[in-house]
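A single protein chain has been omitted from the complex, and every remaining protein chain is retained in its original position.
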Amino acid sequence: MIQSLEPVLKGHPFFAEMPEKHLEFITGCAKNVAFPELHTIFHEGDPANEFYFIREGLVSVELLVPNRGATTVQTVAEGEILGWSWVSPPYRWHFGARTLQRTRALVFDAKCLRTKCEEDHDLGYELLSRFVNVISARLDATRLQLLDIYGRND
Amino acid sequence: MGAMIETEIAEHRVSEPMIPELFRIERLKRETEDTFTLELVPVEETTKISFLPGQFNMLYVFGVGEVAISISSGPAETSRLEHTTRRVGVVTKAMGMLKPGDTIGVRGPYGTHWPVTEENGRDFVVVAGGIGLAPLRPVLYHLMAQRERYRNIVLLYGARSPEEILYKRELERWRGKFDLEVQVTVDRGASGWRGNVGVVTPLIARAPFNPSNTVALVCGPEIMMRFAAMELQKRGVPAERTYLSMERNMKCAVGHCGHCQFGPTFVCKDGPVFRLDRIAPIFGKGEI
Partner (left out) sequence: MSPRAPARNAYVLLAPPQIELLIQSLLRRGYEVIGPTIRDGAILYDHVSSLAALPQGWTDEQEGGKYRLKRRADDALFGYNVGPHAWKKFLFPALTCLWKAQRTNGHFQILSEERKPPKLAFLGMRACELHAIEIQDKVFLQGPYADPIYKSRRAGIFVVAVNCAQAGGTCFCDSMGTGPKVASGYDLSLTEVLQGGQHFLLAQVGTKAGAQILAEIPTQPAGETEIAAANAVVEETARHMGRSLNTNSLKELLYRNTESPRWDAVVGRCLSCANCTTVCPTCFCSTVEDLTDLTGQQAERIRKWDSCFTTDFSYIHGGSVRATPRSKFRQWMMHKLAYWIDQFGTSGCVGCGRCITWCPVGIDITEEAWAIRDSESSVSNMA
């Protein structure tokens, strides 16, 4: 069952050109998971010990804003990575995540990966350099959102 | 940077280019809180409506002034013109207060158009930001009217918030078609919104089109077009097949007043639709 996930990962740009042995190990830390719609995947502040690769569906990344409730700041869709709080201490989610549609994903055991990355810096580099790309793309998108480019200029 | 003007220019438009033709407002439809669409019919029956998608008119409000607004109706619609605009300045605010039956001046159509005539068999990716959807609507009508000529058609549309989505009913209708991919996202969500939240540019990375066979049409705020062009390029759509619609201050629209200059180009006659590789040296450069 776990072996059949490798082609799924291999086909995706995020894992492209990752050396075989690292890909194998990472696949070993992955599991299929499915969520119904409007399901909370994790809460803000929860321990961040996994990350997700969304295979189908739509997830809302949200913050609890006083008097406004859970406010979606971005959505993560099919083919995108959800979650990088597992990378840096204190390893707690900075945001909450809730599905907006029925969602299928791969969940990766980040706790296990963190330990392995400490031992094997090559694996660490392969994984973290890819996460840097994800974070930088999100930062670009967030900055554009901040600029409120469709807003009125007066 | 040759112009792609294919519309016939009526003789009187050429000899007196600054005198408007008269049109009557048939309808003024409120699209969002600050955006409205004018439906115009000619006052004289002999006035012909003929334009290509991407072109614009100069609309004149009596005693107030003129403003350049893209035509947003379908090119096959020859009995009336539609223009969608925001109320942002003196002229558009005055325009928004006009009533059905009022007369409005129209000069045009001017400018270059979206490429559709030689692009049979291509995938089309249309990326629209905010009111940028309005100048793209005519080309979407055209693509759908001649659907069999093209392969995949994708529309990626980013609006500020769910309340500011333009042409909502039409978008819903388009989304229901099996041969058209429509993805809508908003910069900020609202309670009850269960769709994408985030800027439109990340949608480009995963949209269903074949980059080596794609023509990309992009329209929106300049910074959005810059990032969209980057994403398209990252995905392998060449600059020679990416088209943008630029905007600059316009007073005459016929290449005489000098206001719309963008580097060596005049946006009124070398644009507003530009092929990206032709403006690459000046696009995104500050204060050019």
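Some points to look at:
Per-chain numbering from 1; labels A and B assigned in written order.
Here is the rule we use: a residue touches a chain if its C-beta (ideal position, glycine included) is under 8 Å from a C-beta of that chain, and two chains touch if they have at least 3 such contacts.
Being a predicted model, the structure only gives us computed values, none of them experimental.
Remark: the omitted chain is touched by one listed residue; of B:Ile19, B:Ala76 or B:Ala145 this is B:Ile19. Residues 1, 3, 5, 9, 14-20, 22, 60, 62-66, 88, 98-99, 101-103, 105, 221, 247-249, 251-252, 254-259, 261, 263-264, 266, 269, 281, 285-288 are the ones on chain B that touch the missing chain.
Just so it is clear, only the chains that are shown with their structure count from here on.
Across the interface of their complex, chain B is touched by residues 58, 60, 69, 71-75, 77-80, 100-101, 137, 140-141, 144-145, 147-154 of chain A.
Taken in their complex, chain B has these residues touching chain A: 34, 86, 88, 129-131, 158-160, 164, 185, 187-189, 191, 193-199, 201-202, 205-206, 220-221, 223-224, 227.
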